[in-house]
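In this view, the complex is presented without one of its protein chains, the others remaining in place.
By letter and in written order, the chains are A and B; residue numbering begins at 1 in each of them.
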Amino acid sequence: MPAAAAAPETEEDAVLDIDLVRRCQAGDTRAFDALVTKYRGRVYAMAYHLVQNETEAWDLAQESFIKAWRAVSSFKGDSAFYTWLFRITHNVAYDWLRKKKIRADGNEFDDSRADHGVAAGAETVARAVPAPDTAMKQSELGQRIREAIAQLSPDHQQVILLREVEGLAYEEIASAMKCSVGTVMSRLFYARKKLQEILHDLRP
Amino acid sequence: MKTTPENQDATPPDWMRWLDGEMPAAERASFERELAGDPGLQAEVEAARHLSAMLKQELPAEMSIPHADFFNSQIQVRLSQIEAEERRSVPVAASPWLGWLRMPWLIGAAAVVVALLAVRRDEAPSSESNTLVMSTYAPNPKVVVNAFHSEAAEATVLMLEGLEELPADRKVVGWHLDSGLTDPASMSTAFSGPSGEVEVVMTRDARNQPRLWVPRS
Partner (left out) sequence: MNRSLLLLVVVWLVAGGTPWLSAQPVPPPASPAARPATDGKVWGALVYATDSAEKLTGVKSEPSKFLPNMDQKLAKVFPWTHFEIVGQHTQDVFREYESWVVPSADLFLKVDSKGPDAGGGVHLHLQFWRQEQVLLKTDALLRPKSPLFISGPKWRDGQLLFVLVLAEETTTK
């Protein structure tokens, strides 16, 4: 029996966040500083998984928090603060990726060509490799996985990261991505299928 | 042709909800019976579980952000700038003499005022003991000044941006000085080290600009 998706925070955390957000909405920058301290590691990780560059991820994390500050008055509390923050982070990273034209073929995120198109500057994904738990270093495996994720559309990248990395439940993902649970499920299923195809040599 | 990814989606199988812990208890028992008797289904579930495990292992949910305290303080600086911009965005008549409102130094000065207000608004017990910056002015318009107080460092900071880099081959020499005394007659200032010896002298040029020189021993 698989474990239920672990909530990233307790109810107490959620209450704390609501209090901090209210203070932010009243202009309290120290309350925002507390939120930054709490979530900077996760925002940075999300940005890093999407753009795969430390410096850029740092800048994007900054941008995400600044955007969050500017938009905090519009946060209604209909989702957890962190899911709202992750949505902002993903959009910031996506805009950056789009501007950088990371896709070499000009068709920015075309999953139907994922097997053939290769992200500019990325290593070739399909290659014969030995079993990952013996011959491949962890950092190489991580790199391959990030490259594989980079070949998905932004929506599929986001659903995979929110589910597999952040451990959000379907409802939370739907709230963060402003779509239905059904859409979350179909995107998640598709994204997993595509990743399995790209990383076919790493199957058990 | 750019396809719409969603059009390619098959209906998600039940095992996905089961794997993600999203299957209601009422359905679980019957699904698990089905799973137990279907090797093909087991293989599919196992492949998905393996992928999930790999993703979780290789993509941490949280990472140490480099220069974490600096990250926070930079955000605070930008929040001050945003606040200053918002205060300046009150419409004014297009009057020439108001052009000075857009001078870079005022942005810094405004940030200073905001920073001061931020400290006072917080009414933190320590704010009354912090060094305060009342105003700033950078003569070079390319230089932008931001002033803020760092609670973490317990220090007040003047951050100058736009400074020209010092050449790498420049030999930066420092001194260890204990005092400096000006001779009114010569308008020169002699700076001495711990030993009492004069180590550096400052004089003025024709434009009254300071000139530093090291006495020959």
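As a working rule, a contact is a pair of C-beta atoms (placed from the backbone, for glycine too) under 8 Å apart; a residue touches a chain by one contact, two chains touch by 3 or more.
None of the values given here were measured: they were computed from a predicted structure.
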| item | value |
| --- | --- |
| Shown chains that the omitted chain touches within the full complex | B |
| Those residues of chain B which, in the complete complex, touch the missing chain | 66-67, 69-70, 73, 128-140, 143, 145, 147, 150, 152-160, 163-166, 168, 170, 172-191, 198, 200-206, 209-216 |
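By definition in this document, only the chains that are shown with their structure count from here on.
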| item | value |
| --- | --- |
| In the complex, chain A residues that touch chain B | 1-5, 8, 29-30, 32-33, 36-37, 40-42, 44-45, 48-49, 54, 58, 61-62, 65-66, 69-70, 107, 110-112, 132, 138, 141-142, 145-146, 153, 155-156, 160-161, 163-167, 169-170, 183, 185-190, 192, 195-196, 199, 202-204 |
| Interfacial residue positions of chain B with respect to chain A in the complex | 2-3, 5-6, 8-13, 16-22, 28, 32, 46-52, 54-68, 71-72, 74-76, 78-80, 82, 118, 122, 151 |
